[in-house]
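So that we are looking at the same thing, I have put the structure below in structure tokens.
Note that this complex is displayed minus one protein chain, with the remaining chains in position.
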Amino acid sequence: MKLIMAIIKPFKLDDVREALTPLGVQGLTVSEVKGFGRQKGQTEIYRGAEYHVSFLPKIKIEVVVPDDLTDQVMEAISKAAHTGKIGDGKIFVMDIERAMRIRTGEVDSEAL
Amino acid sequence: MKLIMAIIKPFKLDDVREALTPLGVQGLTVSEVKGFGRQKGQTEIYRGAEYHVSFLPKIKIEVVVPDDLTDQVMEAISKAAHTGKIGDGKIFVMDIERAMRIRTGEVDSEAL
Amino acid sequence: MKLIMAIIKPFKLDDVREALTPLGVQGLTVSEVKGFGRQKGQTEIYRGAEYHVSFLPKIKIEVVVPDDLTDQVMEAISKAAHTGKIGDGKIFVMDIERAMRIRTGEVDSEAL
Amino acid sequence: MKKPRYSWGLSALMLTLLFALPAFADDAPAAAAAAAAAGPPKIDTGDTAWMLTSTALVLLMTVPGLALFYAGMVRKKNVLATMMQSFTICCIVTIVWMVAGYSIAFTNGNAYMGDFSRVLLNGIGANISKGADIAFTLGAGTDAAAVQTVPETVYMMFQMTFAIITPALIAGAFADRMKFSAMCIFMTLWSLLVYSPIAHWVWAPTGWVSQLGVLDFAGGTVVHINAGIAGLMCALVLGKRVGYGSDNMAPYNVGYAVIGASLLWVGWFGFNAGSAVGANGRAGMAMTVTQIATAAAALGWMFAEWITKGKPSVLGAISGAVAGLVAITPASGFVLPGGAIVIGIAAGVVCFWAATSLKHMLGYDDSLDAFGVHGIGGIIGALLTGVFSYGPLSATDASPDGSPGGLAQLKLQAIGVVSTLVYSGVMTLIILMITKALVGLRVGQEEEREGLDIVLHGEQIF
Amino acid sequence: MKKPRYSWGLSALMLTLLFALPAFADDAPAAAAAAAAAGPPKIDTGDTAWMLTSTALVLLMTVPGLALFYAGMVRKKNVLATMMQSFTICCIVTIVWMVAGYSIAFTNGNAYMGDFSRVLLNGIGANISKGADIAFTLGAGTDAAAVQTVPETVYMMFQMTFAIITPALIAGAFADRMKFSAMCIFMTLWSLLVYSPIAHWVWAPTGWVSQLGVLDFAGGTVVHINAGIAGLMCALVLGKRVGYGSDNMAPYNVGYAVIGASLLWVGWFGFNAGSAVGANGRAGMAMTVTQIATAAAALGWMFAEWITKGKPSVLGAISGAVAGLVAITPASGFVLPGGAIVIGIAAGVVCFWAATSLKHMLGYDDSLDAFGVHGIGGIIGALLTGVFSYGPLSATDASPDGSPGGLAQLKLQAIGVVSTLVYSGVMTLIILMITKALVGLRVGQEEEREGLDIVLHGEQIF
Partner (left out) sequence: MKKPRYSWGLSALMLTLLFALPAFADDAPAAAAAAAAAGPPKIDTGDTAWMLTSTALVLLMTVPGLALFYAGMVRKKNVLATMMQSFTICCIVTIVWMVAGYSIAFTNGNAYMGDFSRVLLNGIGANISKGADIAFTLGAGTDAAAVQTVPETVYMMFQMTFAIITPALIAGAFADRMKFSAMCIFMTLWSLLVYSPIAHWVWAPTGWVSQLGVLDFAGGTVVHINAGIAGLMCALVLGKRVGYGSDNMAPYNVGYAVIGASLLWVGWFGFNAGSAVGANGRAGMAMTVTQIATAAAALGWMFAEWITKGKPSVLGAISGAVAGLVAITPASGFVLPGGAIVIGIAAGVVCFWAATSLKHMLGYDDSLDAFGVHGIGGIIGALLTGVFSYGPLSATDASPDGSPGGLAQLKLQAIGVVSTLVYSGVMTLIILMITKALVGLRVGQEEEREGLDIVLHGEQIF
């Protein structure tokens, strides 16, 4: 199994989720994060003090999938989250050694 | 070392933490996340518009443990977080190559 | 590539970010988390009820870097986040198999 | 925004004429003698104190009351933009009202609109010098002249706060998707062309609705039905929010909405009891029935929801309270506690149905139920005023029976309701078209997804 | 909820008789002549203006004041449910008060409760017609008749807001664990069977406490001791919150609590200065001592905490302010600034000790310190009123010395305190038992862990 961790623009979350359902992805976990990257925040001005807002709100999606789904899921996420503008985000893939469903005790791919 | 990442129901956090202490787990990190899975949120109605609430509040626990503790920790978490009802959550295990305690510079299992 | 995950004290974030820039780190992702560890929260008293505050606010930094940068990045983070007082936090290193930049489709080290 | 005011004034006049239902009435020229006798009327400090207070209370309803009520019900990404709407409308209408709105609404003019004698509040300071403190006479010089016990500035200010909240209510219907520039233009026009004329019809002694004998103590037609139907038009013309029905549109912070609804409740004491334009028994009764109807409506909605959906929601309880406040508004100076409780329960249960079933059935997306609560609640209240009005409360020496409820009165009330619905609905459509032609109405789809806070104002809540 | 009101009324009567301490007094039948002379009394517009305002201010204390104060101190998962309690109590008591509460409290009846002549506010509109605006006479027809300068509706409404906030204060004691249905039933019964009778004892001219000469300007016994002891009973009967003492129960948003405390402070000007039932020197003095005692108590708690715990907490400062507001309440129309500062400091320091040490020692879980702040603060204030009362403030032509403080007065005050503690404590226990039998009192343990917002109302704050 692989953990696919995607950092995307917040308003793309619904699109990504919808893109994953047809692939059989049954679950995923989402967090609100702040991203720092090439995309520079606007220079914000609060009553005269200019700050370079370097952290931008992003959404982190973590989804664990069987090995063979990895490519398709990456593909689907990158298509759904794509706007072509800087700051679209990244997808990272890690290996998951074990998985377990707490409710039933099922393990590994059964557990996803 | 392994990173054990567990997604659980929020009100189970205290139980899980208490279950881990006897095992010698000295630290863990917790985030508020939203989960999407088989557990469907209630269909919520806000003044007549019905929305299917697909994201539910969950807690993500990340805890790094020595390899030999992995089984016990998974066991303990899954017992403490168990309600038997859908949405109890998952436990995932990843490999950690290195670890370091910032305060002292200690590394690997010393650092946990 | 490696995912370096650091749990640090919140007010050290700016220092850490500044320490990474010279190394050529172009992006990172930050979340607000709560940490449980050796550092015990103050015993807090709310109108007479004493609670041992076991969870403390921490910042989690996730940054993916090419393999050869790992040491330098760990070093830089641990120096910048160091106060010498308990609760300074941890650094963990995981392997990343693949990476992808959503905007361009670039992969792996190109994508960072 | 304030430049072409005379031309707006003119178009207002023309449009008003266009939609004028009955024939023109004569401008009562005679009989200004009564008021002129025995020196100018003096103000009463107690009445003035209460009206100054009421003005502050009604302002509190819009900022921060309505701002919080509405902002608490939208999603996180639109919280600031929603507050900004209430706040900006408050500012814009203040200027519009000063420039021409007050003059159009409360000077004599004809049966359909006032004249321009108070444009820029011209002459409003005349009666104050040397502590003379002459009281204001509404409709001075007409045979329906009503001598007040407060200075004209106070009367004007109290009315201004009504002029402010009415368009602000509309914003609930188009929340989450209207352009800020479009909103500014729309509200300027709407205040001048819709609010001021209808206020004139109903509350100026020369207004045709007022002369018919339609009862509207504190604004069931002028404020709530008016804003409600305008909101419905906006919802229809702008269309549904992106993701409506599929995305989760759960309110970001119902707590804000509770604070907002509470401030609306408190402020409404100024709205309704203040409409007695004095600190007297009628104000006390208006406050009493306001409280009772509000509580009854909140409980009505709450139990209706508890029974049909299984849980009494906090959003439901506060929505019910607002529905009750709306429905008792036209009735507040006319009914007794018994009538109030019936009006309250009716409003709570019917608005619950309107906001949760009717809207669903008809399929429009009135985001925060401007129509379902203010439109429907206002209609219920306006009609039931005709049923429960208790004569002695409005009795005077001139009219010793007051305005008792009954079939005749009910018919009059229906006329008031229908003419407001028609005039406001049609005019709102026209103003929407004009605004659309000028700057467009809706933000882009991508922008809507990203949220108005960042897109329109460059800010966000963390 | 409102159906069996007459039977409640009857049980109220019976229970009241049961606990009546001294013997029955005669219903003063004679001497209604004084008030009847020289035409009915007219209202004073200035006094009426201030009482209308005060009513709005006291409503502001409950919604949103108390709602925010309490919601800010609970955990995130219970924020909305806590607000809902204040809001719903406001609605329920409004109806209960209208149906029978007001009549039980403020009609003549006997020394222990009023009669049913104002049930459903029957006859309250009688004095308004044709702008007659006849002023209300409290205890009309008795030899203690007190002619007011405001209409009865205003008097009734002002008192209603007191009837609303008192039960709402209790909710602090059982926060985070009571069933919503249980709360609705409990509060209905409590308002009728505890609040209204005690209000009658103390504030109706025919009440036995009032006739003894116990001083309670704005509700030290009726409101605060009453709510405090009832809260303590609730905390004892319901038991501790799950996880009490081990889980972190840090307040979700002390900021909300600060806003709430601030609104309580502002609203309390209506509460205390409004209890002068007029805009006069006594109201001004009541406002003055309220401000001084509040500031002194906040600083008292703050410095006590700073010294003993090392840091002055925000929660401490606002808790101290509320303690000061509570303690000055019974004293507010009777003491001078010097007395106020002593009462304030005493309240701040003693309530700090009560909420942080006494509670701990005794081991009950009064979640938000309804007893520690309102009970203890009220007792301090009620007793010290007997010490610092300055005669001339309450002097009239009939009683040229007023009610000066002293040992005699202190004894009377103690009687007021003890009888409130006993009656309210016992009755609260009984009502809790009844409620428990009907629907149970507490949510399940799992539900409590999950949080009342979702479990009871299906909503949450994000």
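In this document, chain identifiers A, B, C, D and E correspond to the written order of the chains, with residue numbering beginning at 1 in each.
Note that a contact is a pair of C-beta atoms (placed from the backbone, for glycine too) under 8 Å apart; a residue touches a chain by one contact, two chains touch by 3 or more.
On a predicted model such as this, the values are computed, not experimentally measured, just so you know.
J.: Identify the visible chains that the left-out chain touches across the whole complex.
T.: A, C, D, E
J.: Of the residues E:Val154, E:Met249, E:Met302 or E:Leu441, I need the one that contacts the missing chain.
T.: Looking across E:Val154, E:Met249, E:Met302 or E:Leu441, the contact with the absent chain belongs to E:Met302.
J.: Identify the residue among E:Lys42, E:Lys311 or E:Lys411 that touches the chain left out of the display.
T.: Of the candidates E:Lys42, E:Lys311 or E:Lys411, E:Lys311 is in touch with the missing chain.
J.: Please identify which residue in E:Gln291, E:Thr329, E:Ser403 or E:Thr428 touches the non-displayed chain.
T.: Checking each option in E:Gln291, E:Thr329, E:Ser403 or E:Thr428, the one touching the absent chain turns out to be E:Gln291.
J.: Which residue numbers on subunit D touch the omitted chain?
T.: Where subunit D meets the chain not shown: residues 1, 43-50, 52-53, 55-56, 59-60, 63-64, 67-68, 71, 79-81, 83-84, 87-88, 90-92, 94-95, 98, 120-121, 124-125, 127-134, 150-154, 156-157, 160, 180, 256, 279, 456-459, 461-462.
J.: On subunit C, where is the contact patch with the chain that was removed from view?
T.: 10-11, 14, 42, 44, 57, 83
J.: Just the residue numbers, please: which parts of subunit A touch the chain that's not shown?
T.: Residues in contact with the chain left out: 44-55.
Everything that follows uses one rule, which is that only the chains that are shown with their structure count from here on.
J.: Along the graph of touching chains, what's the shortest path length in steps from subunit A to subunit E?
T.: Minimal hop count between subunit A and subunit E: 2.
J.: Would you mind reporting the rotation angle for the C-alpha fit of subunit A onto subunit B, rounded to the nearest 5 degrees?
T.: 120
J.: Quick one: which of C-E, B-D or B-E reuses the A-D interface, over half of the residue-numbered contact pairs in common?
T.: Matching more than half of the contact pairs of A-D: B-E.
J.: Determine the centre-to-centre distance between subunit B and subunit E, using the mean Cα coordinates as centres, and give it in whole Å.
T.: Computed value for the inter-centroid distance: 46 Å.
J.: Taking the mean of the C-alpha atoms as each chain's centre, how many Å separate subunit D from subunit E?
T.: Chain centroid spacing, subunit D to subunit E, equals 35 Å.
J.: What whole-Å value do you get for the distance between subunit C and subunit D if each is reduced to the mean of its CA atoms?
T.: Computed from C-alpha means, the inter-chain centre distance equals 53 Å.
J.: Touching two or more other chains, which residues of subunit C qualify?
T.: Expected reply: 31, 54-55, 94-95.
J.: Could you pull out the residues of subunit E that touch at least 2 other chains?
T.: Where subunit E meets two or more other chains at a single residue, that happens at 246-247, 458.
J.: Draw the chains as points, connect those that touch, then say whether the picture is a line, ring, star, complete or other.
T.: Drawn as a graph, the chains match no named shape, so other.
J.: Can you list every touching chain pair?
T.: Pairs of chains that touch one another: A-B, A-C, A-D, B-C, B-D, B-E, C-E, D-E.
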